[in-house]
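One chain of protein is taken out of this complex; the other chains stay put.
So, chain A:
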Amino acid sequence: MINTVSSNIKNISTLEYKEKKFEYWGPTPDESRKLMVNKSHALKDKRMSLKEAVGKHIRDGINLGIGGFVNTRVPVAIIHEIIRHGARDLTLSFQSNSICPELLAGAMILDPDRVSIKRVELAWWGYEIIGIAPMVRYLATNGIIEMDDYTNYGMSVRFKAASMGIPFIPVRDHGGSDMELVNRGKMIECPFTGKNVYLLPACHPDVGIVHTTAADMYGNARIFGAYCTCPEIAMAANATIMTTEKVIPTESIRSYPNLTEIPFPVVDTVTEVQYGAHPGASYGYYWFDMDHIKMFRSICEDFRKTGNKDALKKYYDEYIFGCENHDDFLEKIGYKTLKKLKDMDGGQPIILT
């Protein structure tokens, strides 16, 4: 018998909160296992357009696991397609992100019948050096979306637990902070050491979205630069939509199998999208587009301060609804900018052979 204990937080903050009844905010471990078992595990060509991929897997009410980290390898092309497709009542799960949840939140503010976010399990939502994320500040401050807070390790290792096929994982953080009170983890007495240890529930998204450095047509993917939590998210999700900078031959994958960070059985769709993380960065290809992020952020900040949606609507009409696909978007960004961002990456070394 496992004893639930408390780390004895004695009212050290002024926090008021409602006790949450435990539930998984997406597929349960058993549901997710069953789904994975019943999938075809064949090496088959999974390439398709993003429109097809999103049409096939994105639906209302799902838990959407978002890859990347802050401004790095963020799956922006997929997010644009999801906004064009529409998805209501979403649960978002990620560690730290900037433009992806902001884009979804902006779409919700413009038209909640097209895109809406119900709740978010996360560690952090912001732009780092560029500033706070105005949309989350607006939505969460006004209690419009429900938040469930973990650390960056907490969210990452919740995906990892799911990727390992285990229902929870013990960690040495969260305890003694107010996250222990508000999130869905639990403090127990370790059955072996007899000491307190915090448990986090696995996080299985219905759909994981990741952008990778290179992949073959089956979804075997390489990641250069920081992995962020992309391998874990892809492996945790019931379905994974992947964009990749470059589709490479399977022969290359088989030459250096150690370099495969995401294996084919967990990947459902593969789409080659160059600059698929823009305005985020993709190591070895391009640095992040600070000017574009600043421009979008300032439009969101103006909405937060004034309530006026005109500039926001104009941004979405121009860069998302005015585009059939990511190529159309990149054409609006322009060759000179893309060239500059490529130069700023400085040719970080990646292996594509």
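Please note the rule applied: a contact is a pair of C-beta atoms (placed from the backbone, for glycine too) under 8 Å apart; a residue touches a chain by one contact, two chains touch by 3 or more; residues count from 1.
The working rule: contacts and distances are computed from a predicted model.
For the chain that is left out, the UniProt protein name among "Imidazole glycerol phosphate synthase subunit HisH", "3-oxoadipate CoA-transferase subunit B", "Sulfurtransferase complex subunit TusB" or "ABC transporter ATP-binding protein" is "3-oxoadipate CoA-transferase subunit B". Checked against the hidden chain, the listed residues A:Glu31, A:Asp111, A:Asp302 or A:Asp345 yield one contact partner: A:Asp345.
Among the residues A:Tyr150, A:Phe296 or A:Tyr319, only A:Tyr150 touches the chain that is left out of the figure.
Only one residue from A:Glu232, A:Glu245, A:Asp268 or A:Asp289 touches the chain missing from this view: A:Glu232.
Screening A:Ala162, A:Met187 or A:Cys300 against the full complex identifies A:Met187 as the residue touching the chain left out. Considering the complete assembly, chain A touches the hidden chain via residues 7-10, 12-18, 69-72, 95-96, 122-126, 128-129, 132-133, 136-137, 140-143, 146-147, 149-154, 156-157, 160, 171-180, 182, 187, 195-198, 225-232, 281-283, 287-288, 290, 345-346, 348.
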